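Shown here: the complex without one of its protein chains, the others still in place.
Chain naming follows the written order as A and B, and within any one chain the residues start at number 1.
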Amino acid sequence: MTPTLTQYLVISLLQIVVVMGFVMTLVPLLTFAERKVIGYVQVRLGATRVAGGLWGAQRGRTHQSRTFTGGLNGFMWWLGRWPVISIFRGLPMFIADALKLLTKEDIVPIEADKAVFVLSPALAMVAAFTVFAAIGFAPGALFYFPAKFPYLGGLPFYGFLTDLNVGLLFILGVASVGVYGIVLGAWASNSKYPLLGGLRSAAQIVSYEVPLTLSLLVPVVLTGSLNFNEMSTRMATDIPVNGLVGIGRTLLMFVGFFVYTTCGFAETNRTPFDLAEAENELVAGFHTEYSGMKFSFFFLSEYASMITVSALASAFFLGGHYLLPFGLQPTWNHFFQNSPSAFLAWTCTPSILWFLLKIFFLLFVFLWVRATVPRYRYDQLMDVGWKFLIPYTLVMFVIAALLRYAA
Amino acid sequence: MFKTEEMEINLGPQHPSTHGVLRVKLHLDGETITRCTPMIGYLHRGVEKICENKTFFQGQVWTDRTDYVASVSNNLGWAEGVEKLFGITVPRRAHYIRTMLTELNRITSHLLWLGTHALDIGAMTVFLYAFREREEILSIFEAFCGARLTTTAFRIGGLREDLPPGLEKLVRAFQARFLDCIDEYETLLTENRIWKKRTIGVALLNAEDAIALGVTGPVLRAAGSNYDIRKAFPYASYAEMDFEVATQTAADTYARYLVRLEEMRQAHRIINQCLDGLPEGPVMAKLPKVLKSEVNEVYHAIEAPKGELGYYFVGEKGGQNPYRMHIRAPSFINLQALSKMVVGRLLADVIAAIGTLDVVLGEVDR
Partner (left out) sequence: MASPRYSLLRTLIPFDIYGGMKLTGKYFGKVLRQANRGLKRTHVVVEYPEVPTTLMPRFRGRLQMIKDEQGEVKCVCCMACEKICPTQVITIEKGKKEGRKTPFPIRYDFEMERCIFCEFCVESCGFDSIILNHQFELATYNREDFSHAMEGGFQNMFDPTPVSHYSVSSED
């Protein structure tokens, strides 16, 4: 049943709301997760309360009587008694964070280039969020509207916005616009520390785009597709893991995954490559002069691009909508496709669940790495990019081509 | 048509990694440093002048506030300097306890250095792990003298009170797990490729330059010299202790990191010896009611965590105050090496160099 144009538009709008809503809630949640994960790694608790309480902030209570400020904090204190639930103490923090950023004074330095200064956070944000248009979160339709549903009855509702057959190209193209936001913002601030940060960032992103793309070419060459859904389907069905070629493919994907993640860290300005905003060297790097909403735009775009990088990694290396990564799924399917257990048979089918789980795991790895490793120096970063990663990825690319030829 | 010019940039006095109110004026060519001038004095309180107007007894509280992360060491320098001026002999038990606390203090100072230095280079977690152990030692100080940071731990002639009951247990509990903790920091840093890249060959200062500039402490020992006042001119009860002076020859940031880690291990050894061999007896010498000095001058140096900490006293006839008092502050003198270390290198190396010198601005400015 093909939808009419208006039906199609309505459904598209709904899809946009759902996907963007998902991303927009994931990003603040990610900031909360960052507090918690890094806190736990560092043997402390992270956020457990909100300053003053969101309601019922009380006056004049003393420390000696050991009471709490606000009912919300009292509730969170009570949560702290239970083993697992206590992890979610401090969850209102992400609302408080957003409120704080929204209500802060928005300062534009007198000497700044006003138009560019205002424009560049928007540029970064738009680039980071447009990318989600091409990411296929779900395989096929998420659900069908029930037949009785007014106007839209019987139509499918997809878990993605578009199913571009050049999805990867689109994503890489749009995401690389984001660096203009950083560079222009840094330049427009007319200040020294942002300038240094912006220059670092420009050089870094330009040089890491190359190995990033090259490493993504490995699965592309192996499967012959640029499309999210097709990629994971082919990986799950086309590539049999038997013989030397199959094993070679799996190994190559495995190594490629790590190389890709490394480049992804650099692309998103995360530790160990967070030179552009290295707070111990450049105060806050390119966004030193930004405050309030404009700052939060940069902030959100960084986290959004983390989600993009994780989504790409899980689609292209970790098997996308299927359970097993690195092209191991066909073997699994071979054994369990017709198994009597309904659960095992289900693990052979594509599902949005696997995709999201992989994204969450990778996001966790982002935070985990941030808590563990030091930061590279500017020239060393360039060394790693040009002298290590690019040769590495080129070799991988050649091997991938040979494997493709052999198959 | 186009011209390039050097950029002048102020690192500090409000900057996340200048460890206080240090201001470093840098001239940058791209990101390369062409000139570096440390500017100090933002925390100047005139401690030396104040101490000249306080009695020998009172003056000790100001030494807490020079190098505020190693206040026990400073107290020891002050107390021993004054004892030397008056020729007071301190009981052996007091010496042992002083040695133990000073070594614990060396560990806290090095832990703070390790944490902040690693944080400057971007490894966040070591900071919190180091503070976890530092916290424990600070509780030991609190149990001994009632304060965690501004300790005023010793008195002229010995100690105010003997060890409180239960303190030995606290120290032993700390000792039992501390070596494992050092291994944890090493797991995160020593072999880490990024840490090695950021520290090996960075901020070089060879032994001749170091000696010419008067640099002492771990920075000098990492350049191959084994000058350690604990061995060279033993004070307190270091003559009775069995320990080694940690040295390295590479003279770079990584070597200083290894030296300080080894010093923590040696401090651990010394503390164990102090606990095991703690003699019985009084902890306070017999003193006259009022200390009145003769015309006399004394320089007493100890090996503070940051280098040679010297106290210079001049007494006048019948004076209750020092006529002149001067502190040879290791941070102040080590800071001179900064420009030598960083010229021609990158901006990020300045941060590593400030960290590796381990300056405390309270002591630089006094």
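Simple rule for what comes next: contacts are C-beta pairs under 8 Å (C-beta built on N, C-alpha and C of every residue); 3 or more make two chains touch, one makes a residue touch a chain.
Note that this is a predicted model, so its numbers are computed, not measured.
Only one residue from B:T150, B:N272 or B:S339 touches the chain missing from this view: B:T150. Considering B:E142, B:E240 or B:E316, the position touching the chain not shown turns out to be B:E142 (whole complex). Only one of B:Q14, B:T37, B:Q58 or B:T89 touches the chain withheld from this view, namely B:Q58. When the full complex is taken into account, the listed residue touching the unshown chain is A:R44, out of A:R44, A:K114 or A:H334.
For chain A, the list of residues touching the undisplayed chain reads 37, 39-45, 48, 59-64, 66, 68, 77, 80-83, 86-87, 368-369, 371-373, 392.
In the full complex, chain B makes contact with the omitted chain through residues 54, 57-59, 61-62, 125, 132, 135, 139, 142-147, 150, 152, 160-161, 164, 184, 187-188, 191-194.
Here is the rule we go by: only the chains that are shown with their structure count from here on.
Chain centres here are Cα averages; for chain A and chain B they lie 44 Å apart. Within the complex, the chain A residues that touch chain B are 38, 41-44, 192-193, 196, 200, 271-272, 274-275, 278-283, 370-380. Those residues of chain B lying in contact with chain A across their complex are 7, 9, 15-17, 31, 118-125, 127-129, 132, 188-189, 192, 194-195, 197-198, 346-349, 351.
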